[in-house]
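My questions all concern the structure below.
With one protein chain withheld, the remaining protein chains of the complex are depicted in position.
Chain IDs A, B and C follow the sequence of writing; residue 1 opens each chain.
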Amino acid sequence: MPDKLTEVIEELALANRILAHEGVLDAFGHVSVRHPHDPNRYLLPRSRSPLLIEPDDILEYTLDSEPVKPPKVHLYAERVIHGGIFLARSDVMAVCHHHAPAVLPFCIAGKPIEPVFHLGAVIGEHTPFWDQHDEFGDTNLLVVKHEEAASLARALGQHSAVLMNRHGATVVGGSLKELVSRAIFMCQNAEYQLRALALGTPDRLRPGEIRLAGAISLMPTVVTRTWEYWSMRLAASGALPPRRKAAKAAPIRAAARRKAKRKR
Amino acid sequence: MPDKLTEVIEELALANRILAHEGVLDAFGHVSVRHPHDPNRYLLPRSRSPLLIEPDDILEYTLDSEPVKPPKVHLYAERVIHGGIFLARSDVMAVCHHHAPAVLPFCIAGKPIEPVFHLGAVIGEHTPFWDQHDEFGDTNLLVVKHEEAASLARALGQHSAVLMNRHGATVVGGSLKELVSRAIFMCQNAEYQLRALALGTPDRLRPGEIRLAGAISLMPTVVTRTWEYWSMRLAASGALPPRRKAAKAAPIRAAARRKAKRKR
Amino acid sequence: MPDKLTEVIEELALANRILAHEGVLDAFGHVSVRHPHDPNRYLLPRSRSPLLIEPDDILEYTLDSEPVKPPKVHLYAERVIHGGIFLARSDVMAVCHHHAPAVLPFCIAGKPIEPVFHLGAVIGEHTPFWDQHDEFGDTNLLVVKHEEAASLARALGQHSAVLMNRHGATVVGGSLKELVSRAIFMCQNAEYQLRALALGTPDRLRPGEIRLAGAISLMPTVVTRTWEYWSMRLAASGALPPRRKAAKAAPIRAAARRKAKRKR
Partner (left out) sequence: MPDKLTEVIEELALANRILAHEGVLDAFGHVSVRHPHDPNRYLLPRSRSPLLIEPDDILEYTLDSEPVKPPKVHLYAERVIHGGIFLARSDVMAVCHHHAPAVLPFCIAGKPIEPVFHLGAVIGEHTPFWDQHDEFGDTNLLVVKHEEAASLARALGQHSAVLMNRHGATVVGGSLKELVSRAIFMCQNAEYQLRALALGTPDRLRPGEIRLAGAISLMPTVVTRTWEYWSMRLAASGALPPRRKAAKAAPIRAAARRKAKRKR
């Protein structure tokens, strides 16, 4: 009997490793997902590099980015990014903050990433910028305060991603798999856009094309194909995450569920 | 007793994986071959990333891109590209559609790929462009209708490849091995052409050189050498495809063939 | 009972391999650490490529860059770089000299690397240049004389790194782990800075941001996270160094220490 929470936790561990293996995340960056049973909670790993995340590293947070249980481990300093966005955007089910090499040049030059091929349309017509200095002056550029996270969420608005000057990007998705696709295709788009500049003027997708092609990564054939591909590449590198242990909690919960069923 | 169809199917699975391993294909892209016994049929895998294709994933299609047997699996949305080209070009025995990183900048900047080194001559003197928007207006840029495929085939004309604006490329070959070589050398050519631009003006091969050097990849020493090399690289990565199972169908077909022989 | 010297020697072997695996070092380059018990000594491997360094390759040197024991192995020709800097900078605990591909273009074009993203702030506000030709005329560009090393140390001054024209870079750290982070983030910064130039004008961190963000790599969460990540990546490649043997010396030294303790 598959447990929805366990399934989501294992998928989140896998998503962390896929995004690291595909070059979106490195020592840094983090991925979260909204809690499957409670929209006022989200799941995010303890402070650890994404390629190494195991299901048992994943903690539950309130939307204030407070851990639900007193933590015995280090937490990501920038966890407020996730809470801030889940709070501001009820449609968002998953968030990724990263410093991908493909995206950094745009964050440094302050030049927009624009959809230049069909899969790049997943980022939408416009990707806003957010410069932490504008509102908060000199900082270490980490987003660690609630007001910084709220400001970032405002800059994100209804868009799919926000570029953070001299820092990185934050990407959102209506599901974890959508997020993973968007983050990967956004990096590919950035890479091709930069290289096309060496040849001439990149040709941007038209608004109608962006609207239509933006949905490709949600096509069932595409979701199935990309998830299998990225998982198999990860598996071939020997880096698939282990299954969730958390053995002590599970039986109790299962028993409680059986009890609840009998009562109905 | 080697079965020609099985041989072709296994070679097609291998070609898919070689092109993925050499960086031409990624989560997307597909490779087909004309049926060895029936020029009005072609073979193309079910919807799956090329690096993962097994012989048993390969289906038979009519030139209308209809599967010969009712499929129990997802099909590539863009399979009409293959049917459209096999229909229009009786000399073409194999087709590859891809979004290779080396080629995308040219598709985005709208700048032609031109043969700039001897192996690049396999693309021929001229590689045309096809912009789906010209004829079909706003689309998601996928080639999914027969008329889109027919239009693409017209743009391809008698050339070896066609660049698809803001999308990718489609390459053809007189044999599967020729196709694989052409697709790989075209990517190398594109990469070197782009990098040469940083130094000055790339020196294009002369028409006579293109004609003469275009045949190199068909030299027996070269076909043997490249196929062994790409296969061994794939094998070293642990990604060689399994052999064809299809065990239930094969004996029957073999029996039918023996029967047919005795009757003659 | 962990022996501090053994611990440092094993960490130095690991640091060598991490920096090689992360693309800072290749066939060349070297990493040293100040002796944990004697600030007038330093530890540096015998002449060997950093990816292959084992704890038993590591030798003890005076600050004159003379091996403490008569060596039976080849020594790095450029070991004076390490002695020269440990002599000039009592705050420096670790030194790395390298020819990283990300940094070389800056050493060749004579253009400064400037902090363009938060992690790049570890290099500080300014990275000086040192051209061996200025003071020493035509050489083979290797730093092999004490006066060359002293000149390089003067150019380094109180900075975190010095770029060596037509040669490479030398980076220092207040600890071995700080050095490793700085060397890796400096390469990433250089890479992103160069690529951002293709888009427009890179946006430099403000002095206050450099001061604040420069400390990120010393945050406990960050040190733990990066060291685990780089070690695991190295482990996944099968290249973790072996443990220190040196079995004959250790018991004696341990016995001497016990004796010394009892005497107090």
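The rule is short, and it goes like this: a residue touches a chain if its C-beta (ideal position, glycine included) is under 8 Å from a C-beta of that chain, and two chains touch if they have at least 3 such contacts.
Everything quoted here is computed from the prediction, not taken from an experiment.
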Neighbouring displayed chains - absent chain, whole complex: B, C
Contacting the left-out chain in the complete assembly, out of C:G23, C:P36, C:P105 or C:G124: C:P105
Interface with the undisplayed chain - residues on chain B: 116-119, 121, 188, 191-193, 195-203, 205-206, 208-209, 211-213, 215-216, 219-221, 224-226, 228-230, 232-233, 236
Residue numbers in chain C that touch the chain omitted from display: 26-28, 47-49, 51-52, 74-77, 99, 101, 104-111, 133, 137-142, 165-168, 194, 197-198, 237-239
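Heads up, the rule we're going with is that only the chains that are shown with their structure count from here on.
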Contact graph of the chains (line, ring, star, complete, other): line
Rounded Å distance, chain A centre to chain B centre (Cα mean): 34
Length of the line joining the C-alpha centres of chain B and chain C, rounded to whole Å: 48
Multi-partner residues of chain B (at least 2 other chains): none
